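Apart from one protein chain that is not included, each protein chain of the complex appears where it belongs.
As written, the chain order gives the labels A, B and C, with residue 1 at the start of each chain.
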Amino acid sequence: MTTVAADPKTVLEQYDAVRSYTETLAAPLSHEDQTAQSMADVSPTKWHRAHVTWFFETFVLADHEAGFAPFQDTYWFLFNSYYESLGPRYARPERGVITRPGAHDVGVYRRNVDDRLRDLVAGLDDGTLHKLRPTLELGFHHEQQHQELLLMDIKHVLSRNPLQPAYAGEPRPRCEPDELGWVDVEGGLVEVGHDGDGFAFDNEQPRHRQWLEPYRIADRLVTNAEWLEFMADGGYERHELWLSDGWGRVRSEGWQAPLYWTQHDGTWFEHTLHGTWPVNPGLPVSHVSCYEADAYATWAGKRLPTEAEWEHAVVADGQADAVHSAGNLADRQSFHPAPASAAPAGGRIRQVYGDCWEWTSSAYLPYPGFHPPAGAIGEYNGKFMSDQMVLRGGCALTPPGHARATYRNFFPHGARWALTGVRLADGGAPTAGHRDTAVAG
Amino acid sequence: MTTVAADPKTVLEQYDAVRSYTETLAAPLSHEDQTAQSMADVSPTKWHRAHVTWFFETFVLADHEAGFAPFQDTYWFLFNSYYESLGPRYARPERGVITRPGAHDVGVYRRNVDDRLRDLVAGLDDGTLHKLRPTLELGFHHEQQHQELLLMDIKHVLSRNPLQPAYAGEPRPRCEPDELGWVDVEGGLVEVGHDGDGFAFDNEQPRHRQWLEPYRIADRLVTNAEWLEFMADGGYERHELWLSDGWGRVRSEGWQAPLYWTQHDGTWFEHTLHGTWPVNPGLPVSHVSCYEADAYATWAGKRLPTEAEWEHAVVADGQADAVHSAGNLADRQSFHPAPASAAPAGGRIRQVYGDCWEWTSSAYLPYPGFHPPAGAIGEYNGKFMSDQMVLRGGCALTPPGHARATYRNFFPHGARWALTGVRLADGGAPTAGHRDTAVAG
Amino acid sequence: MTTVAADPKTVLEQYDAVRSYTETLAAPLSHEDQTAQSMADVSPTKWHRAHVTWFFETFVLADHEAGFAPFQDTYWFLFNSYYESLGPRYARPERGVITRPGAHDVGVYRRNVDDRLRDLVAGLDDGTLHKLRPTLELGFHHEQQHQELLLMDIKHVLSRNPLQPAYAGEPRPRCEPDELGWVDVEGGLVEVGHDGDGFAFDNEQPRHRQWLEPYRIADRLVTNAEWLEFMADGGYERHELWLSDGWGRVRSEGWQAPLYWTQHDGTWFEHTLHGTWPVNPGLPVSHVSCYEADAYATWAGKRLPTEAEWEHAVVADGQADAVHSAGNLADRQSFHPAPASAAPAGGRIRQVYGDCWEWTSSAYLPYPGFHPPAGAIGEYNGKFMSDQMVLRGGCALTPPGHARATYRNFFPHGARWALTGVRLADGGAPTAGHRDTAVAG
Partner (left out) sequence: MTTVAADPKTVLEQYDAVRSYTETLAAPLSHEDQTAQSMADVSPTKWHRAHVTWFFETFVLADHEAGFAPFQDTYWFLFNSYYESLGPRYARPERGVITRPGAHDVGVYRRNVDDRLRDLVAGLDDGTLHKLRPTLELGFHHEQQHQELLLMDIKHVLSRNPLQPAYAGEPRPRCEPDELGWVDVEGGLVEVGHDGDGFAFDNEQPRHRQWLEPYRIADRLVTNAEWLEFMADGGYERHELWLSDGWGRVRSEGWQAPLYWTQHDGTWFEHTLHGTWPVNPGLPVSHVSCYEADAYATWAGKRLPTEAEWEHAVVADGQADAVHSAGNLADRQSFHPAPASAAPAGGRIRQVYGDCWEWTSSAYLPYPGFHPPAGAIGEYNGKFMSDQMVLRGGCALTPPGHARATYRNFFPHGARWALTGVRLADGGAPTAGHRDTAVAG
């Protein structure tokens, strides 16, 4: 879904593909499943289905449909997520109280907007379509983001149920970790950020220069087996491994393992979208916070990569585009990270896009020269640039074609319900030698 | 439903009547409606439907069914409300997160327990049935309590939805208040509490003597019209009318009117189970806390009755049994308090059972000599005897035959989501004369 | 201090006695001690010293001093406790932040008001003095209440300090419990409440009739030794002994013993105003909440007395006036409950006034016919009549002459920092016989 086509027919095929994938993801869920909200960060499935529809109604139909009127005035209020410019909105932590419209009614709303949008696009002249393309494109990518969130959120909802329900699919067979390798990267004055060809969110731009000392990056993610070693070595009991706020969370929330792990009779089990199963040693560890990722790296004598190091290494490795890791993506129907395939002879970076969003050591801040677009659309990314950390890559729940090397995902330090994992880095320190270098400026 | 019959056939007819009324009440609600929990005090509809079933499974089947096994082990945990003796239970404020079993599955559970209970009762000899009758009877009254709660709870859930949805039925036509009359009661050494004939909860016993000075009691409830006068006279702005904790709630929660009232363009509207309608002046005010009831009484230069005064007056008025006020009860399908009918010539007390639970000035405390029964059943009432106030009568949501003059309902001082109203009292102060009385003891 | 005298000279002697006792109590405390507030319920010592002064300035000087002007406008705001009628006031939980006026400045304020009040009273004619007497009297008793609170509060402040500081005095020598006896009381139609001779607070009135079935009351308080038995028998681990809200506090606050008890190497120690010492088995248990008192009574197969039972038994025992238990009162300089003296032959009630405030099973509610006085003074007692329990008697911190049999102290169910204890009762249930009695009214 990197670029929206130029002709109405292809645009509408792309639209239908995105829209129907949302409904496919919701299909295994009962009306009750689609209604519940298990914490403020989580939204009900039917809210996701309605909100992405509201996005097209608000940002496409409202401006371009002749004689536009909202499908329902109240939906305008109910399904606005966080756009202050569009007026008051229903309180986020209360989304689970909204039983009507029900899941069925949301389907009616979706079809209504689909019909109207198809009518609109089919009748557009080339110039208007060209003007509308960026908004349509944003709507497609926006809906893909919510497809991923829908799965993360329902995973959390189901995890709170003592019946241990499953969403769909089968767990991966037990596997052992493949050996960890390291990829050396030279660094220097590199460029990071999106160059503007094809779709990218505003926060990936502008492309700009950054200086990197030589470093190396792990060729696969940290595994459950390795995480069990960390735990066995007192990882959750040794304050010296932790950031102060992270240690505070360990104590106040009783963290002893990743979010969805529970121990029965000495064995660790993991809640997944496929039900609850023994922790699989060869899979990447998932649902750890940035505090945990950082503590693990400290314990391992390593560190997390910066977002620039991550992006530069992946691009240099020829994986700028998510389509390159199709192996994992095709496998996505299992909704769980896959084991690292055997390391290729050339030493390439594995598990880049289809397994876990990877915590970096970079705070989510604007790139030099960043300016959000004007209007409500400008609230999309920029206003969240405080107290969050950047994650790179993609995960087993990311829709096909949604990820790329410059993509900047972000969550707070303590978030655990997203499908997050850990890749280590090393090196990157200034060498003694550079002190003699003449400094510009 | 005052007494359970002695023969299996009639017992099962009574069982079926109670059980099917629950399903009748749930019928207008979608699966989504039945899932939501709008605050910790509120339970989802399908939770009520399952919990009352669990009650029969736990307290009847578990002890008497040959080869008993629970329908589902996890239900044991999910649908226990507050019985500590029965082990750990699912956290009350999290009931809205449980999407499975869904509304349909709860129906399956209900039918399973119904079938098993019918098999059990049909095969009982007279002696065992006799022994089982108190528990069955408690189960019937327990389910009736939850029928009332189910309606109070879904009313709250729907009130949070900006779509202003209705549950069912039609609003009452606009009416004006009938004149308020007073009934004089002589008092003296009276008896209060249930005498043990027919069903009563443990907390209504033992019947005991209490001294009452002469007093009088209003012959109808306070109306919306009167409440609007209170508001117009600064009722919610004058601290001197309020208990200190009540004034604290007025300030911290911004109370300006009863719970479900909202003002649009100068007119007050009320959310009801029939949708949102202009406040109807002739109906009793409802959904006010005990703090508000007390402030109103202070403003009116009156007071709330004690529970003994209420009970004694109603019994003396010949209305010991709810069946006497059939006029209101037949009308209950409207799920809203009714206007006071014209005052009868003889000056009887009106609106006793079928309109609003009536706040008294009595704290919910054990009667002299009260002892809860042994075992888990003993947790039914006694352990809640702190920081709650007694309400008497019944309300438009109370199932037919459930109420009686000795019934002690109870809620915290600040509760507003129950269908509560206000009846005034006056007098009751010691007279100068009695100082000369020789005091016994 | 039961009655204020009729002549200025004696009035001022009474005034000086009350006022100087406050300063005597504050004398052992450093300026830092007098400043801290350890929780919202606790007030700093220097705040108490200033607030009681503000009371005389506000309710006596402001209305009667010629050319009255407050000592400092801001003090008016700072030292108002809870009188809404007197305008906004400084937030209670923030009292510990007020470092100025300091302890020395508060002394200056006290002397200024003392001088002005002496000038005023000395110059009053008989008629005006007569009119002023009730307010002066209230001011004396108000200051005595704060003398008691000052000690309870500083006890809490010092308890939070790991240095285990003492206030003053010496601990009582170790002693063993005296045997518990029971006093039988006949009951009947008794009178309770203050009859208006001598000083009483508004909430002790009007005197009124109440019916009591025969009961008996313990002749001494529950001891530390008995409480240790309760603990050893799982008192804090058995939910069936507790009110539901009480059990909630046990779990959420981790109660395992009375407030000031800590265990070291298997021995229980108690923080007292004399420092931290091993728990003394023969002394009354103190600093337990009403929940704990109730759970203990349940465990012991007994109950707490109602306030009417307590008052009637004590009056019938000839101890209507605190001066009767001078034995304990003379001992008060030790600031700790005393052991029960040997039971007298006649079986009188011991430890009535000078040891611990005694929890009753009565909610703090208005007596029949109670009306608070008009104006700000009316906020003294009545507005707190919700969600509190009545305590009777007095304690080792109560100033001499302050207590009496009709005195109604009150605290919330969960309060533990007040010097509270437990006296058991039994009987009081209606007897089968009375069912045949013709009921009046």
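Throughout what follows, contacts are C-beta pairs under 8 Å (C-beta built on N, C-alpha and C of every residue); 3 or more make two chains touch, one makes a residue touch a chain.
Values in this document were obtained by computation on a predicted structure and should not be read as measured data.
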Quiz item: In the intact complex, which of the depicted chains does the undisplayed chain touch?
Solution: A, C
Quiz item: Of A:Tyr15, A:Phe59, A:Trp227 or A:Trp242, which residue touches the hidden chain?
Solution: A:Trp242
Quiz item: Which residue from A:Pro70, A:Gly169, A:Pro206 or A:Gly275 sits in contact with the chain not drawn here?
Solution: A:Pro206
Exercise. Could you tell which one of A:His312, A:His336 or A:Arg392 touches the chain left off the display?
Key: A:His312
Quiz item: With respect to the chain omitted from the figure, which of A:Gly234, A:Pro278 or A:Gly369 is a touching residue?
Solution: A:Gly369
Self-check item: Sites on chain C contacted by the missing partner chain, in the whole complex
Solution: 30-38, 46, 74, 77-78, 90, 94, 96-103, 157-158, 160-163, 165
Quiz item: What is the set of chain A residues that contact the non-displayed chain in the whole complex?
Solution: 82, 84-85, 185-191, 195, 206-213, 239-240, 242-247, 290-291, 312, 316, 361-363, 365-366, 368-369, 378, 383-387, 413, 428-430, 434-435, 437, 439-441
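One rule holds for everything that comes next: only the chains that are shown with their structure count from here on.
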Quiz item: How short can a chain-to-chain path be from chain A to chain C, counted in steps between touching chains?
Solution: 2
Quiz prompt | Busiest interface, counted in C-beta pairs | solution = B-C
Practice problem: Quick one: report the Å distance separating chain A from chain C, using the average Cα coordinate of each chain. | Solution: 60
Quiz item: How many angstrom between the C-alpha centroids of chain C and chain B?
Solution: 37
Self-check item: Residues within chain B bordering two or more other chains
Solution: none
